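For this view, one protein chain was removed and the others were kept in their places.
For clarity, chains are labelled A and B in written order, and residue numbers in each chain start from 1.
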Amino acid sequence: MASRSRALLAAAGACAVAGSFFSGSDFVSSLIIWVALNVLMTASFRFVLLMGELNFAMAGFVGIGAYAAGIATTLYDLPLALALLLGAAAAGLISLVVGFITLRAKGPYFMLISFAFTEVLRLIYTRIDLIGGNSGMVGIFPPAYLARYYPTLVVLLVLLFLFILYRVERSDFGKILVAIRNNDQLVQTVGINVHLTKVWCLGVASFVAGVCGALLAHGNNVISPGDFSFLLAVYTLAYLKVGGEAHILGAVAGAIVLTLLAQYALGFGAYEHIFYGAAIVISVILLPQGLFGLGQRLALARRRPDSRD
Amino acid sequence: MDIYVQLLINSLQISAVYVLFSLGLTLIFGVMRIVNFAHGEFFALAALLLAVAVPWLVGIGAPLPVAFALAFLGALGAVLVLGKLLYEFAFRRFQRDMIGSFVLSVGLALLLQGVFIEMFTGAARKLPTLIEGTVRILGGAITVQRLILCLIALLVAVAMCWAIVSTRLGKALRAVAEDHEAAMLQGVPYRRIARIGFLIGTLLAAVAGALLAPVVVISPVIGSSYLIKGFIAVVIGGLGSIPGAIIGSILIAVIESVGGYYFDPSLATIAMFVIVMLVLLIRPTGLMGNG
Partner (left out) sequence: MATEVLLSVEGMSRHFGGLAAVSDLSFEVRRGEILGLIGPNGAGKSTTFNVISGFYKPTTGRLKFAGEDIGGRSPQQISRKGLVRTFQHGSLLREMTVYDNIRVATVSLFRTGSERDQRVVETAQMLHLSEHLQELAGNLPHGLQRMVSIAIAFARRARLLCLDEPLTGLNQSEVAHALATFRRIRDEFGCTILLVEHNMKAVMEICDRIVVLEHGEFLAEGKPAEIAQNEAVISAYLGKRK
C-alpha cells in the first residue's frame, strides 16, 4: 500500500481512538462501540468470502462469543481479558467442527446450513435457564476501572484485529483462500488440502466474530437470544455490499456509513427490513463494487489527465 | 397403536407443505444452480394474499367456495407475476452465480418481508373453515381440510415426478440440470428452460403457501421459518435431486411431528439440525446428491 495511504489510515485510526476516549454521553459511547463492532464483524464476514463462502453462521459465532464471555464474567467472575479469550476460543473451536462437516462438499451446503446453525443456536439459548433462557443474560459489565474507557478498548481491539485480518489476507494463506475461490480443483493439484484450509479460514473468522460477541456482551451489558439471529449476518452482508468487497477498507466504509445512516434515518420495525434489503439489492444491481470501488474509479478518473497512457 | 397412526397422519400432513416447498427449491437449484432465498417470501405472499382475499370476497357477497377458488387462483397468479418480474430484472443475470444470486435473493427476501409486514400489518390471521368435519383413518383423526391438503400435495408431487421423467419439458429440465453446456450443444433452449424451471419452482412455493393458509394461522414472517426447514430438507436429500427433496421433507416432517409430540417444537428443530449434520458427515452432498 502506498505510504501516503498508510499515513492517512494511521491518522484515521488515531482519530478513532482519540474520539472514543473523549466520548461524553452514553449514547455516543454506545454508538461508537456499535459502529466499531459492526466494522469488525463485516471484516470477519468478508474474510470468509475470500474463499468464496457466505458465512451466515457468523451471527451464531458472535452469539457463542457473547454467551461464553458473559458466563465467564457473571458466573465465574473471571477477568475481562480471560472472558474475551474464552468467548473467542469457544467460537473458534466450535466453528472448526461445524466447518469440517459442512465445508466438505462443493456447492451451497455451507451457505444453507449456516442459516440453520444460527437459528438452532438461538433455540438452544432459549432453552438453557442458566443463561437466562429467552429473556437473556444480564449484568455483564467490564471491570469498574475500565468502564469509562470501554469504547476506547473496543476501538483499539477492533483496529488490532482488522490489522491482523489484513495481514493474514496478504500472506500466502490469504492468497490460497482467493485461489480456492478462483479454482479449487487447481489448488488441490498443487499439494494443498483445500478442505482443511477452508476450515481454518472459518476458524480464524469465527475467532474474530467471537471477540466481537464478547465485546458486545460487555458493551450492552445485556444479551438475549434474539440479538444473534441471522438478521445480524444479513445486515453485515449489507454493510459489505455497500462498502465494497475488494478491499478490507470497503468493509470499514460500508459498516460505518450504513450503521450511521440507519441510526439517524429510522426507528425499528418493518422499515429496517426494507432499508437493509433495499441497500443490498441496490448495491448488487447498481453498484457491485460498492463505495470503495466507486472511490477507486473516481480516483482513477481524476488522475487520468496526468497519466502517461 | 392409535398414537402412532396419529403421528403418522400428522407427519404426512406436515410433509405435504414441506414437499411442495422443497421441490420448488431443488428444482430451481437444479436448472439454474442458484438458491433463491426469497423462495420463502413467494410462499408467504401466496398465504397472505389468500388470508386477506377470502374474507374480503366473502364480505362483498361471494359464497365461501367461490371466494376460496378465486383467492387461490389470484394468489398463484400474483406470485407468478412477482416471480417473473424478479427473474427478468434480477435473477436472470445471476444464474450459475451461486454467491451473487444468493446475496441478491437475501436482499430481496428482506425487502419483501419488510413490505409484507407493512402491508399486512403484522397481525396474524385465521381463515374461516371451508369444509367442516374430521375424518378417522385407521384410528387416527385428520380434519377434512388437512386431508385435502395432503391429497393435493401428493397429487402435485406425483405429477411433478412423472413429468420430470416422461414429458419433453421434464427431460429438458433434467438435461439442463445435469450439464447445461451439453444440453445447449444438443439444442435445448437453455434460457427458456431455466425460466420455466424457475417459474415452476416459484409456483410450487405459491401452491404450498395457498394450501397452508386455511389450516394454519398466517403471519407475514412465516417465510423465514419454512425456508430454514426447507433448506435442511433439501440439504438432507441432496440439492438438485427431486426424490431427495421428497425424502428430506418427509424426514423433517416426521421429526417435527414426533418431536413436537414427545418434546416440543424447538427441540424438534434442534434434532433436525443434528440429523442434517450427521447426514453431511457421512455423505457430504446429501443422501441423493451426486458428488
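Basically, contacts are C-beta pairs under 8 Å (C-beta built on N, C-alpha and C of every residue); 3 or more make two chains touch, one makes a residue touch a chain.
Please read all numbers here as calculations on a predicted model, not as lab measurements.
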Residue among A:A116, A:V194, A:L240 or A:V284 that touches the chain left out of view: A:V194
Contact partner of the left-out chain, one of A:V35, A:I94, A:A179 or A:V284: A:A179
Missing-partner contacts on chain A, residue numbers: 172, 175-176, 178-179, 182-183, 185-194
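The working rule: only the chains that are shown with their structure count from here on.
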For chain A paired with chain B, centre-to-centre distance based on mean C-alpha positions, whole Å: 32
List of chain A residues in touch with chain B within their complex: 49, 52, 54, 98, 101-102, 104-105, 107-109, 111-113, 115-117, 119-120, 123-124, 126-127, 234, 237-238, 241, 269-281, 283-285
Sites on chain B touched by chain A in the complex: 29, 35, 90, 98-100, 102-104, 106-115, 117-118, 122, 227-228, 231-232, 234-235, 239, 266-267, 269-270, 272-273, 276-277, 280-281, 284-286, 289, 291
